[in-house]
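Got a structure here, written out as structure tokens. Questions coming.
Note that this complex is displayed minus one protein chain, with the remaining chains in position.
Then we have chain A:
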Amino acid sequence: MSFIRSPAVPIESINPKVKNCEYAIRGEVFNYALRLQEELEKNPGSHPFDEIIYCNLGNPQALNQQPITFFRQVLALCEYPALLDSEETPKLFSSDAISRARQIRAMLSGKSTGAYSHSKGTKGLREMIAAGIALRDGYPANAEDIFLTDGVSSAVHMIMQLLIRSERDGILCPIPQYPLYSASIALHGGKLVPYELNEASGWGLEVFELKKRIDMAREDGKCVRALVVINPGNPTGQVLSESNQQEIVELCRKEGLVLLADEVYQENVYVKNKKFISFKRIARSLDYKEDEVALVSFQSISKGYYGECGKRGGYMELCGFSEDVKDQLYKVASVDLCSNTSGQILASLIMNPPQPGEESHELFLAEKEAILSSLARRAKALEDAFNSMEGVLCQKVEGAMYLFPRIKLPEKAIEAAKKVNMAPDTFYALKLLDDTGLVLVPGSGFGQAPNTWHVRTTILPEEHKIPAIVSRLKAFHESFMREFRD
């Protein structure tokens, strides 16, 4: 029997929302880099560089950042609790790691990391996180308002799913933004309502711009439901001022928006004149009661000085959610049963690190400061490098893990890009990759003002490699400009 049949899942018949979403960070340039890497492995010397350096993704430990010793000791003890009964164990593990592991183990269902926990996450761990939040902010936090998830990305999806009913529902997102937001809005069938950050004022977030966009969207028949703010910013690296944050909270309250505060870079602030303040603290300090401001705060184990991306851990803290809506979120969380326990444990550890006086504190502090001060130095070195390049302007990197320099591409380059059907920044990024082995992400993956071009790089390559990276970048840019200068 032979007849033509179309497969049940041909590309034309899959969910269009899946087809419409994009995620440039592991997109075209990255995939090309993977191919180059293979070629390099098969044929060393086939390219003008020895190695591919992945600057496309905030993945510190892939670039040799070391994990925090105390955290890993606790995890190992939780994973293999027989260690807690052995006399040899104190030879390899500090006493406070041992006691923390005992404490955590007692909280776990069946005393095992192998059991499904409560669907919001292990209760005792949530209580520890709530205590950590209260210590940070000076305002109480409730374990029942905290949901532990497989990374913040999962939590963002849950919230988008809750809020988006149809393509009439709009979510305000910064331009440029971290493309998880655009992708998850597309996946859930909603509309991204962009608000531009002002590059000229260091990627400033202006409330009048927000108001303008809200009004435009409403005139267009959209129901604007929420505002995404990333602080410190990704890819832009700015840290909001307190007064700016207050304005934002006021606006959300007035316009009836849920504030989605992506605060995953809260430990990554590199300038002395700014500091991280949580939106929760801002809302409380404005004297608003719990139900007057609807806020979701996201925190992750992937960034900061801990960089535990591969463990997939994080949480969202809900404020101003009614019980019945929280119940709905809990129900959705329960369908997937629970997030992975290793990530849950780490989330409790980052919010409750060793304290002065504890055995591990000295080493912990040394490791933390070494990582953070190195990140600050690398940020500065790369920022200066870009600013020294012809036609390139890089705003000050106050926080997070990225640079987002603007490149004035000459007309000839833009033409050449058009000829090969590519966005000009992608054209630049691919040539840069071909020449230097550096993997960056074109600015179009994040959004940018029309007719401006950017690239995003991380500040994560090892510090001793930075000078070589800087020379390669400069050399490439010079030759690019030579080729395409008007």
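By definition in this document, contacts are C-beta pairs under 8 Å (C-beta built on N, C-alpha and C of every residue); 3 or more make two chains touch, one makes a residue touch a chain; residues count from 1.
What we mean here is this: contacts and distances are computed from a predicted model.
Trainee: If you had to name the missing chain as UniProt does, which of "Elongator complex protein 6", "Glutamate--glyoxylate aminotransferase 2", "N-acetyltransferase domain-containing protein" or "AP complex subunit sigma" would it be?
Mentor: The chain we cannot see is, by its UniProt record, "Glutamate--glyoxylate aminotransferase 2".
Trainee: Of A:E127, A:D150, A:E209 or A:E359, which residue touches the hidden chain?
Mentor: Final answer for the missing-chain contact: A:D150.
Trainee: Have a look at A:A106, A:V335 or A:V420 and name the one touching the chain we're not showing.
Mentor: Within the whole complex, the residue contacting the unshown chain is A:V335.
Trainee: Based on the whole complex, identify which of A:L75, A:C394 or A:I469 touches the chain you can't see.
Mentor: Result: among the candidates, A:L75 touches the missing chain.
Trainee: Which of these touches the unseen chain: A:G124, A:P194 or A:G310?
Mentor: Considering all chains, including the one not shown, the answer is A:G310.
Trainee: Residue by residue, what part of chain A touches the chain that was omitted?
Mentor: 1-2, 5-11, 13-16, 18-19, 21-23, 25-27, 57, 59-64, 67, 69, 72-73, 75-77, 79-80, 82-83, 86, 88-89, 91-92, 108-110, 112-117, 119, 150-151, 153-154, 161-165, 180, 183-184, 187, 225-226, 256-258, 294, 302, 306-312, 320-322, 324-325, 328, 331-332, 334-343
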